[in-house]
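Here the complex is missing a single protein chain, while all its other protein chains stay put.
Should a chain be cited, it is by its letter among A, B and C, assigned in written order, with residues numbered from 1 in that chain.
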Amino acid sequence: MTLLSVRDLTVTFGPVIAASGVSFDLAQGEALGIVGESGSGKSVTCRALLRLLPASARVTGSVAFDGQEVTALREDALDALRGRRIGMIFQSPASHLDPLMRIGDQVGQTLRRHRGLSGKALAEEVVRLLDQVRIPDPRRWADAWPHELSGGMKQRAMIAGALACEPDVLIADEPTTALDATVQKGVLDLLNSLRADRGLAMIFVSHDLGAVARVCDRLLVMRNGEVVEEGTVNRIVTAPVHDYTRRLLASHPDRLPPRPPRALPAGAPEVLAATGLSVRFGRRSLSDWLSGRTGGFVALDGADLTLRKGEVLGIVGESGSGKSTLARALVGLNRAQAGTIRHLGQPVQPAGRNRVTYLRQVQMIYQHPYEALSPRLTVEQSIAEPLRRHRLVSSGRIGARVTELMAEVDLSPDLGTRLPWELSGGQCQRVAIARALALEPAVLIADEVTSALDVTLQAQVLDLLSRLQAERGLSMIFISHDLGVIRRLCDRVMVMRAGQIVETGQVAQVFDTPRQGYTRELIAAIPHLPGAEAPA
Amino acid sequence: MERLQLPAAITAAVLLASAATAQDIVRIASPNPVTTLDPIRSAAAGNIEAFGQLYARLLRRDETGALQPALAESWAVSDDGLTYTFELRAAKFSDGSPLTAEDVAFSLNRVAKDPESAYPAAYAALSEVVAVDADTVELRLEYPAGPMLDYMEIFNAGIVSKADVDARGADAFAASPLSSGPFMVQEWRPNDRLILAANPNYWREGYPLVAGAELIEVSDSNARASMILAGEVEAVRAVPYAQVAEVDAADDVAVPLEPSTVIYVVLPNHTKPPFDDADVRRAAAMALDRQAIAKAISLGMAKAANSTLPEALAFYAADLEGQPYDPAAARAILEEKGLVGTEIVMLAPPDSAQLMTLLKAQWDAVGFMTKAEPVDTGLWWDRLVGGDYNITASWWYNETMDPDLAARWALCGSCGNNSYYTNYNNPRVDELTEAALRELDPEKRGAMYREIQEITVSEVSQVPLWYAPFTNAYSSRIEGLRLTPALQWTLEETRFTK
Amino acid sequence: MPLLRLILARLVQALPVLLGVSLVTFVLMAASPGDPVRLLVGDRATPEIIAVIRERYGLDEPILTRYLVYLKNLLQGDMGASLRYRVPVTELIASHYPVTLFLVLYTIVLSLPPVVALAVVSARNQGGLADQAIRLLGVLGLAVPVFWLALLLSRFFGVTLKWFPVSGFGDTPLEHLHHLFLPALSTAIWVVPILVRNLRAALLDEMGRDYVTTGLSKGLGRRAVFRAHVFPNSLLPTVNLFGIIVAYLLGGSVIVESVYAVPGMGKLMVESILARDYYVVQGATLVFALTTILVMLATDLIAARLDPRVSA
Partner (left out) sequence: MRRAPALLVAGIAIVAAWGLVALAAPFLATHDPIAINFEALLQPPGDANYFGTDNTGRDVFSRVVYGTRYALYIGLLGVLAPMAIGMTIGLVAGYFGGWVDALAMRLVDVAVPFPFFVLVLAIVAVLGPGIENYFIALALVGWIGYARLARAEALVLRQSEFVLAARTMGFSHPYILARHVLPNALSPVVVYMMTDITLVILFGAALGFLGMGAPPPTPEWGIMIAEGSFYISTAWWIAFFPGLAMVMIGVGFALIGDGLARWLRLRA
């Protein structure tokens, strides 16, 4: 039986068309996935279903839920629907929970509103719900504040709140995007089991085909506000019709060509080596000092690392594992309390007096494309800055050198006068790479450079990095939480957890015969495309 | 903050409560703060106003200004003018203890001889004051002093209790003294108000007529005007001229212009060029249209000054020609001296913007280049006493009708204050000042003071500007209250009319 | 327990701050020309008499000696005596401080309802007519000179209508409320716009937050979401601002107190500075500073109570 029927849904913000002519049906108990890249209109579509868009949005078309026309409902009738018949969960649970309200109260809001529960009955029901979403010790966590919960627990709590009144439909808008892979797996499993237990219908929105495939039966592929392809998950993954869908699939890490195993030339020098590197945050208080404790928070605990010329070293780990801390310690952004760093065998001080010489050899690029560039500098100014400051070329040559660098990272020369906000995320990352290359470094450290990018862009940037590495014989440290990406780019991989390196080895060896339980868990959590097990 | 816990009372209760405050308390708002209650400690205006209420003197003045017996029932002056004998009446301090000749001798010796006595100038002639018996006091003088009887009436000649001062020490006394005057201290809140209660033991039977008084310190003139208009006080001191008409026009409030000894003057610095030259001072005086200035500032309420002494004083020379208003002649002097364009620094004390504007404009018109430099009162005194200025303007008043103290203060170069710190010094004037004090014949004294005025006017020791009347406002709820030229409120004779 | 520790730690931190404040004040006052004795004894006293009294008051000692003596006495709880009044500074402060404190609290109490109401109305109708009107009035309130407005208010409400007294403090709490109404109102007129502006901005910020969408998606309705989520979250930045405003009010009490003849700290301070009454200025500044520090501490504690993320 069709529960939700959407016809010709169009959302415009002034002149911008965010969604155009979207139509689909959702049957009872069915799980529908919507995939697409950022700006494809998938989130807008979801929010339009519950009329959660800002006042400036204009919505046309029809959304029929259980015989009622949602677009024509009065606000109070709509409120009776929201939360009770249709629940919704969102990306980044951290920002979608009120930081000033206890978890239990937020979970209980719908119960109070729609079922009139209060007092002890409400508290009991909240605990039951938290237990149902597998939050351990629910009584305790019901009294906790959002910031005390981990990301996964926050998302579970949000799910508990959305499902409290046992709605018919759950709309999940990128519910796992901000989560670590193992946590994501847990949430996806939870959604699957809820669906199975309750016959819950679900709309699952994600940019990640792998995640959608784990939960859904049917799939919509959206692009630029339009649905370009619709069908069962299996059909679309195995036989995509639309060009764009094909590209999307091809960009998935599962489908990327893996890096051929290769041997480094014997005697390739160690360009970078670290031994016993430790970083502590926070100060050591007087009581720490008296009781002989280290104090503060140990983010990196005696890490060893070697990088040889021409090698690509991957570092994986979940958030908080210390991988970024390690990278930043290597370039002097974090001061290491213990340990040594050697460059070509010579001890160096990345934050010391002679850091410039060292840093010209070891460059780093960062995660967020729009934050990577100074907002008030044009592309040309950004790239020229290191050339100018370090007098790398004569001032007359700067323009020419900038053009060269832009060409090298596949940036069209007419972008030179643009400011960062006028560029796409991928273009920003390219500018950042060009800037780093301006110094002609021997080592490039890439810290989660692709994780904020859509898959197609991610694939392009990965290609670019691969090519540059090969052309220039760069040594590279590539940091990512995404094992799929690591596998396709790196020679060697280090697995980190809680500030320590738990496993190191050649990529193939670590992935195929992991020695540590933790590594195995990580690998198992990678969402794969159905029927396309990772080719070795 | 337990006082904040208020019951659910309503505004009406507030109105009732405030309306119920003792209706027979006379409240006076004055800009002049009361800073001490010890009569020898200060000669500042606010204190003078308070001392009169707390301490009875040997003599007092009636409405006509004539001296009348007060604590002294009678007195006699020896022929050589060197011994004054006062017979005291039976009087008491506010605690009921008797006021004896000992107390009188102690008080007068104290004000005359104590090194911390702020203003002993009136008593320079005293050699000692002796209690002859319980109710007889003898003043022994080193040389005759014409106005000595007048000085037995001024603010710091008040009688304090010797026993009280000795027992508690001067500091404690200064905060809560025993009183011999019409009122006694009920509560003193420094920097806010002095609350007085009628002294039941005051020597003058049946006085004061009211139960008490409050001297409230309100520095803002607008606030004072608002207060009397709103009926929150019975009298205010120094209504700005600009508001006199308005306040006077209000029902139940009157602003009678009362004679004062206040004189406004320009003070040139006689030791610094260009005003060390009498001709230049004359030019500065002739540049000023005193009539117009007085009219502009007082809206016609004050009279332009012709003499260096206040017009209310005895021996004031009314017929003296002041320096004429003659800007052309003033300019000619400057041109002749080659002083056109000379920069002069004019210290501008607080609340003098209008006067400073007028002075600057008129001086600049004849060729000076006047630079007004605003200073606060503390700085003004520093600069004035230190002689670090070219010219400034101020006012002063005299506490008696006798010109002796006025001359010593403002015109005499060797009497301690360097002619109001202008450093004007004419030996003849100094000599006349001392001689006039010692002279007992009024006619001869008059001639001497006339000469002093003639000399100082012609040498332009200061430029007299105008004689300012008091502009105090009184509510019609009371009668009998006025401020004497000696800055004494006639509070003891004040009563409520309704 | 950590709360107590925080308070203790902050108070300990306050000590060097107070020392710094007192040192700066002392140096400033000592450096200012003008002789307290001259202002005390009146115009006519001769320089000789003034010299005698200066010596007796110990004003001729070197400045460092005076400061050290002052500090030593301060440690024993003695703030010295007023040069003008010869009464202990503590006594003066004890009589003037409650007045100003009352005024400040009154102003706050008077300001809060309109602040909340106006900010909420303004934020909920962002860009609407009411919003524009409120913001324009706010700008006016900010730009009108306090002393000018205060004068008009006192003449109108006090003299013409006779609704409120134009001066003084009164004797009972009810009288305090009545007497200080106009001063508090005059101050509120510029405080309200500042707070409204901040609260409004905070409300608008919070209204755009993700958890608002969550609340709406649960069917709570706009009103309930506003009440339960938006408003509490908006209070945080406003509470922080409050501490600064109170400091401002304390220091700015000078003008309203003078226009309404209120015997408070502002008046005491001005008169004491003008009279070079060193120890009163010194003591009053310390009390001001201590109050500000305590208010800041209080706002931090309130913020910590409001916001569980700020661990005490």
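Assume a contact is a pair of C-beta atoms (placed from the backbone, for glycine too) under 8 Å apart; a residue touches a chain by one contact, two chains touch by 3 or more.
None of the values given here were measured: they were computed from a predicted structure.
K.L.:
What shown chains does the left-out chain touch?
P.N.:
Hidden chain, whole complex, touched shown chains: A, B, C.
K.L.:
Of the listed residues C:37, C:108, C:254 or C:303, which contacts the missing chain in the full complex?
P.N.:
Spelled out, the listed residue whose C-beta touches the missing chain is C:254.
K.L.:
Going by the contact rule already stated, which one of C:51, C:146 or C:302 would touch the omitted chain in the full complex?
P.N.:
Checking the options C:51, C:146 or C:302, the one contacting the hidden chain is C:146.
K.L.:
Touching the left-out chain: which of A:133, A:364, A:402 or A:493?
P.N.:
Among A:133, A:364, A:402 or A:493, only A:364 touches the chain that is not shown.
K.L.:
What residue numbers in chain C mark contact with the hidden partner chain?
P.N.:
13, 16-17, 20-21, 24-25, 28-29, 31-34, 127, 132, 135-136, 139-140, 142-148, 151-152, 155, 197, 201, 244, 247-248, 250-252, 254-255, 258, 266, 269-270, 273-274, 276, 281, 284-285, 288-293, 296
K.L.:
For chain B, which residues reach the chain that was dropped from this view?
P.N.:
That gives, for chain B, the contact residues 221-222, 240, 242-243, 245-246, 289, 292, 295-297, 348, 350-354, 356-358, 360-362, 371-376, 378-379.
K.L.:
Need a quick check: the contact residues on chain A for the chain that isn't drawn.
P.N.:
Residues in contact with the chain left out: 56, 328, 331-333, 355-356, 359-360, 363-368, 371-376, 385-386, 389-390, 432, 435-436, 439.
By our rule, only the chains that are shown with their structure count from here on.
K.L.:
What whole-number Å value describes the gap between the mean CA coordinates of chain A and chain B?
P.N.:
So the centre of chain A lies 85 Å away from the centre of chain B.
K.L.:
Between chain A and chain C, tell me the centre distance in angstrom, where each centre is the average of that chain's C-alpha atoms.
P.N.:
That gives a centre separation of 49 Å.
K.L.:
Note the residues in chain A that touch 2 or more other chains, in rising order.
P.N.:
none
K.L.:
Can you list the residues on chain A that touch chain C in the complex?
P.N.:
Touch residues, chain A against chain C: 47, 50, 52, 75-76, 78-84, 87-88, 90, 92, 95-101, 109-110, 113-114, 145, 147-148, 158, 161-162.
K.L.:
Which of the residues in chain C end up touching chain B in this complex?
P.N.:
It comes out as residues 32-36, 38-49, 52-53, 56, 82, 84-87, 92, 95-96, 101, 105, 151, 154-155, 158-159, 162, 165-168, 170-178, 258-261, 263, 267-268, 271-272, 274-276.
K.L.:
Which part of chain B faces chain C closely enough to touch in the complex?
P.N.:
Against chain C, chain B makes touches at 1, 3-6, 9, 11, 13-15, 17-18, 21, 29, 33, 35-36, 41-45, 47, 115-121, 171, 174-175, 189-193, 216, 218-220, 222-224, 226-227, 229-233, 376-379, 381-383, 385, 396, 409, 416-417.
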